[in-house]
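Just one protein chain is left out here, and the rest sit where they should.
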Amino acid sequence: MFIVLDHVSFSYLAHTPFEISALVDVNCAIDRGESVGIIGRTGCGKSTLTQHFNALLFPDAGKVLIDGSEIRKKSAPLKEVRQKIGLVFQYPEHQIFEETVFGEVSFGPRNMGMGEGELERTVRWALDMVGLDFETLKEKNPFELSGGQMRRVAIASILSMRPQALVLDEPTAGLDPEGKKMIFGKLKTLRDEWGTTLVIVSHSMEDLAQIAQRIIIMDQGKIVLEGPIREIFSQVEKLEWYGVRPPATARIAAEFRKRGYDLDCTVLTPQELAKEIEDKIIQRRKG
Amino acid sequence: MIEFEQVSYWYSDVESLLEIKDEVLNSVSVVIQKGEFVVLLGRNGSGKSTLAKHCNGLLIPKRGKVTIDGLNTMQAENLWEIRQKVGLVFQNPDNQIIATTVEEDVAFGPENLGLPMEEIRRRLEEALSIVDMQDFRRKEPHLLSGGQKQRVAIAGVLAMHPEYLVLDEATSMLDPEGRGEIISLVSRLKGSITVFHITHYIEEAVNADRVMVMDEGRMVAQGTPREIFNLRDQIVTWGLELPQVTETAWLLREKYPHLFPTLPVSETELVDALCLSS
Partner (left out) sequence: MLGKSIVLGQFIPIESPIHSLDPRVKIILAGVLIFILFIVQDWFSFLFLGIFIFGLTLTAHIPTGYLLKSLKPILFLLVFTLVLQIFFTPGEVIWEYGILRISREGFVRGLFIIVRLCLLILATSLLTLTTTPVELTDGLEYLMNPFKRWGFPAHELAMMMTIAIRFIPTLLEEADRIMKAQEARGANFETGSIIQRAKNLIPLLVPLFINSFKRADDLAIAMESRCYRGGIGRTRLRVLQLKQSDYRFLFLSLAFITFVTFSSFFLW
């Protein structure tokens, strides 16, 4: 197991009257090469959880293990952890500060102590991974790019540290369908060709359906449901209970079931749903 | 009636002192009738937000003209009246709440209009109850969720008793829960006030009276939701995506052309069409 959380609890402003319990006895394990989706209503603890993955927050109780070694506040070399686990915050373009795209993307690896020679190769690779051209953009001012391009530069600035796992908090927030498709396409390449572990936090089941294999559902600081994506998506009523809107395909299939048609609820895409409707309703009616 | 007549707009580049005619709006002509619920769709950068800012004179057309009930936005002396008629709600919920409590913020517009105190209080109560935020009147804005903040912003506009409510991508930064809150609020407002909702989420167009699509600064299509959802191939080229329901219906219709007399645009329509036809 690559990332392990063992009975982790965490509160903000612990030991004050304002204490807010954000994680309660959370256990989870993420394997190398997996792509996991974390979902839940706002304030359920998903962002707090991801910040434990790369030593930005430390548990009040329990243990966090990355690649087999425990992360503690003082002991572990934090840089090593932060290099291994890349964390992309929500609206990452809001953290851009350099005057050139090259400067921005090379900030991370430079902090990690990467030499100048390797730096250029890495930046080139990272920009390439998000579908941006190194030669035309390296000297450009990142603030003059379009919103979607800035988002990709920000993601590249994490990728340039060559993390083994990439954790993304709402990577497509505010993007239009095209921008979304672009980001998810690039993430897929990263997973399939480079074996990068992906952890994606999202509000949208439809989005996660495009990329995640396993889903973790959180509510009030706890993991309340966990399993392969199809299994999770078909539990329409349970999802609604936890404040998660089931994907349209599952909702429609569930509606058909209510009307007496035996449709499979684990459909992820319109193609699959159409096939189910064809097999279970149209064909049967003909026969 | 909001009327755009051949409106063109481009941002000028200050540094080079040259007007770069990269037209964000390219000769757009649009009419929004009183009482309508109109949804404007378009990808990021299609010019839809620039169009919104023309509705109350925040931007003035470089060519053509915009009139609101006959008032031209070009004339500065009209702006005060125009801004009372046309209320705008913006994208970022954090950047449009001005006061330190909900009720102070809702009262901000009426205060600017110079209304007497009793009238401000009456409008405040009315607006808070429309958006269902009465219990939050004393709350500080940073303690609210995104959806609640946008509801406060809408209340702040409604308290000015506008005739037109323009939502400039007001749902794009919200989570599904917050978006749901705004969409159900808009459908409640439908009929009592003209709503012009600008978004890139196509499923928010389902209940509209009329849907318009913009791309590259031009108005590329107008029609009922069903008419627009029928343009499957174009929708992709405009950088948009059909809702999964309609996409499913399309896939079925390709194989069975006579399955649906009309294209289903909502989940119940799809289920009903298949279950009741048997």
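Chains here go by letter, A and B, matching the order in which they are written, and residues are numbered from 1 within each.
Throughout what follows, a contact is a pair of C-beta atoms (placed from the backbone, for glycine too) under 8 Å apart; a residue touches a chain by one contact, two chains touch by 3 or more.
Keep in mind it's a predicted model, so treat the numbers as computed, not measured.
*Asks:* Of the residues listed, B:Gly70, B:Gly114 or B:Pro257, which one is in contact with the missing chain?
*Replies:* Hidden-chain contact among the options goes to B:Gly114.
*Asks:* Among B:Gly156, B:Pro225, B:Pro243 or B:Pro264, which residue is in contact with the omitted chain in the full complex?
*Replies:* Once the missing chain is taken into account, the touching residue is B:Gly156.
*Asks:* Touching the absent chain in the whole complex: find that residue among A:Ile158, A:Leu208 or A:Ala253.
*Replies:* Of these options, the touching residue for the absent chain is A:Ile158.
*Asks:* Just name the one of B:Pro141, B:Pro225 or B:Gly239 that touches the chain not displayed here.
*Replies:* B:Pro141
*Asks:* Consider the whole complex, including the chain that is not shown, and state which of A:Ile39, A:Leu87, A:Val123 or A:Val153 touches that chain.
*Replies:* A:Leu87
*Asks:* On chain A, where is the contact patch with the chain that was removed from view?
*Replies:* Touch set of chain A with respect to the missing chain: 12-13, 18, 20, 22, 43, 47-48, 51, 54, 56, 79, 82-83, 86-87, 89, 92, 94-97, 107-108, 111-112, 143, 157-158, 161.
*Asks:* Can you list, in ascending order, the chain B residues touching the missing chain?
*Replies:* Residues 53, 56, 58, 80, 83-84, 87-88, 90, 92, 94-101, 103-104, 107-117, 120-121, 124, 140-143, 153, 156-157, 160 of chain B touch the chain absent from view.
Heads up, the rule we're going with is that only the chains that are shown with their structure count from here on.
*Asks:* What's the distance between the Cα centroids of chain A and chain B, rounded to whole Å?
*Replies:* 30
*Asks:* Over in the complex, which chain A residues touch chain B? Could you list them?
*Replies:* Those in contact with chain B are residues 41-43, 146-148, 173-179, 203-204, 206, 243, 245, 247-249, 251-252, 255-256, 259, 261, 270-271, 273-274, 277-278, 281-282, 285.
*Asks:* Across the complex, what residues on chain B touch chain A?
*Replies:* Its residues touching chain A are 43-45, 145-146, 172-173, 175-178, 180, 200, 202, 239-241, 243-245, 247-248, 251-252, 255-256, 259, 267-268, 270-271, 274-275, 278.
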